[in-house]
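The complex appears here without one of its protein chains, the remainder shown in place.
In order of appearance the chains are A and B, and numbering begins at 1 in each one.
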Amino acid sequence: MATAELNRDLSAIRRLIAKAKRYDLAFSAVGFLFLAFGILVFTALLVDMAVSGAGRLSLDFFANFPSRRAEGAGILSAWVGSVMVMLVTAAFAIPFGVAAGVYLEEYARKNWFTDVIEINISNLAGVPSIVYGLLALGLFVYQFGFGQSVLSAGLTLALLILPIIIVATRESIRSIPQIIREGSYALGATKWQTTSHHILPYSLPGILTGVIIGLSRAIGETAPIITIGALTFIAFLPPSPITSSPPYFNFEWLASGFTVMPIQMFNWTSRPEEAFQANAAAAGLVLIVMTLSMNAFAIYLRYRLRKNIKW
Amino acid sequence: MAAVLTPEITGATDANSAQALVLKAESKNFNFFYGAFQALKNINMPIYDRKVTALIGPSGCGKSTYLRSFNRMHDLYPGNRYEGEIMMYPDSVNILAPTIDPIEVRMRISMVFQNPYPFPKSIFENVAYGLRVRGVNKKSVLEDKVEEALRGAALWNEVKDRLDSLAFNLSGGQQQRMCIARALATDPEILLFDEPTSALDPIATGAIEELVHDLKERVTILIVTHNMQQAARVSDFTAYMYLGEMIEFGVTDTIFVKPKHKATEDYITGRFG
Partner (left out) sequence: MASTLEAQIKAVPTVLTEGRESGRLAFKFSRNIKERIIEGLLFLAAASSVLTTFGIVYILVSESWQFFKAVPITAFLTDTQWTPLFADAHYGILVLLCGTLVTSFVALLVAVPMGTIIALYLSEFASFRVREFAKPVLELLAGVPTVIYGFFALLFVSPILQFFFPNLPGFSMLSAGLVMGIMIVPYISSLSEDAMRAVPMALREGSYAMGATRFQTALKVVTPAAFSGIAAAYILGVSRAVGETMVVAIAAGMQPNFTLNPMEPAATITSYIVQVALGDLPHGSIGYQTIFAAGLTLFLITLAFNILGYILRRKYKESY
């Protein structure tokens, strides 16, 4: 028997094992190298932005409108626009997303329609963002008549990040042990009382993490906003929501034309003059710092809040 | 190297010694630690060549821990520590020594687990896996060895027509026998069984026990079982373990009829555990 003899021949076994271990080592090295390469590219990206654009960062940069002269151009309209659009996005996405997540986890029965909803959400997560832009263009801008406005943009992005928030809500709720719910029901609480007093507060950290990740994705989205027709060269700000005369608060800003950070960067990148490229890099740097810090904050939050939970 | 029966072995008589028991392995002052927790305390146990040795004892007594030390399974997880020796003969090598490659040990000592976990491959490829790992790739050699192993595991007649179908499709008992064939295909010197029938129905259990009886003519067997009747049925020698210590070791027939230690007697008669 070949292998019986093999077993007795220790040196043959050792050579065999040594050869197999060489593959082990080789793959380990290759895997590490690929990982390192990926991280290297990421670092190169960051460094490229920083080197090309850091020189343009100044207080003026944040306070100036874009202009034809690269040196004087700034991102004022862009970042104000981004903030306004984010407000609208958050205002729609958070209530709808959390409500949908709560319904699917706590209330939905196992029937075909629930399956349809779940497949839908899974599919929407994979729809290219530009298709959302087409939806917004056809429906919001023209058919509903919202026009090329902050409102349209906010609604579009809200739809885009809805799956992210729904999934985060569901995962967070799912991690709450059944015992907690049973304890609440056993004391005579109704479903909504259990949900609002227990489920929502306990799942808040996970929901918050999902919201932050969703918003950071929304800030960086360009394609759907271009499709709606965000203006790429605007030298004005949307009207301020807060005014000094009654009623002190208005909604005119929702209907206004606007631009956002990634579009400003896109516009400057498309210009052949090198000076604009420096502007683009600077805008990109601001954008990357915004999104990365939001993402990092979300990851940190998830880690920290998970530590305090005892289940 | 023949070893002499020592007086501590319960039931040792001249009648036993007439069979010329040969020592295949033995643990010497063997201690094992999971981190800071000492799971095995000073185990000194002989394993005789081509005999079935059973390890019995209540849950948590360390019998699986002891078994898994023989093929260095503990090396896969951090924080574990061996102290003492497990000597394997005839080479007289301590398989726990840091200088010894665990992979080498696993090539000579095979294991059958409690839950049959067939690889997601065909029956043929499952049984041939150990051979392929050893660099045996010639089709004719593989086919012969696979057939031999499946016959040895009493599974050949049931699967010979569907060697290429997925192993998942076999019944629980058949899967376990296939895992035994998988372990046999590489001609191990020692075969370790970790509660091999606790997941099986009585008929499958009976088939496996019969298999163990047939296999011991070719290979040394160490079997962990929580079923005392099974130990009494299949083994030649039995070790009773409790809380990490080996309380008693001896010839099976004698241990189950007239154990030396009260603790053993309490466990066997069901007064405890």
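Going forward, a contact is a pair of C-beta atoms (placed from the backbone, for glycine too) under 8 Å apart; a residue touches a chain by one contact, two chains touch by 3 or more.
This is a predicted model, so every value here is computed, not measured.
Note that the undisplayed chain, when the full complex is considered, contacts A, B.
Contact with the undisplayed chain is limited, among B:Ala39, B:Val52, B:Ile86 or B:Ile103, to B:Ile103. Although one chain is not drawn, the whole complex shows that of B:Thr186, B:Thr205, B:Ser235 or B:Thr252 it is B:Thr186 that touches it. Residue in contact with the omitted chain (choice from A:Val85, A:Leu135 or A:Val150): A:Leu135. The residue touching the chain not shown here, chosen from B:Met111, B:Leu142, B:Ile190 or B:Ala263, is B:Met111. The chain not displayed touches chain A at residues 17, 20-21, 23-24, 27-28, 30-32, 34-35, 37-39, 41-42, 44-45, 48-49, 52, 95-97, 99-100, 102-104, 107-108, 116-117, 119-124, 126-135, 137-139, 142-143, 159, 162-163, 166, 190-192, 213, 216-217, 219-223, 226-229, 232, 262, 265-266, 269-270, 277, 280-281, 284, 287-288, 291-292, 295-296, 299. Counting over the whole complex, chain B has residues 71, 73, 76, 103-104, 106-107, 110-111, 113, 115, 117, 119-121, 129-130, 132-134, 179, 182-183, 186 touching the chain that is not drawn.
By our rule, only the chains that are shown with their structure count from here on.
Per-chain Cα centroids separate chain A from chain B by 54 Å. Against chain B, the residues of chain A that register as touching in their complex are 1-4, 6-7, 10, 13-14, 16-17, 19-21. Across the interface of their complex, chain A is touched by residues 91, 101, 103-104, 107-108, 131, 133-136, 141, 145, 185-189 of chain B.
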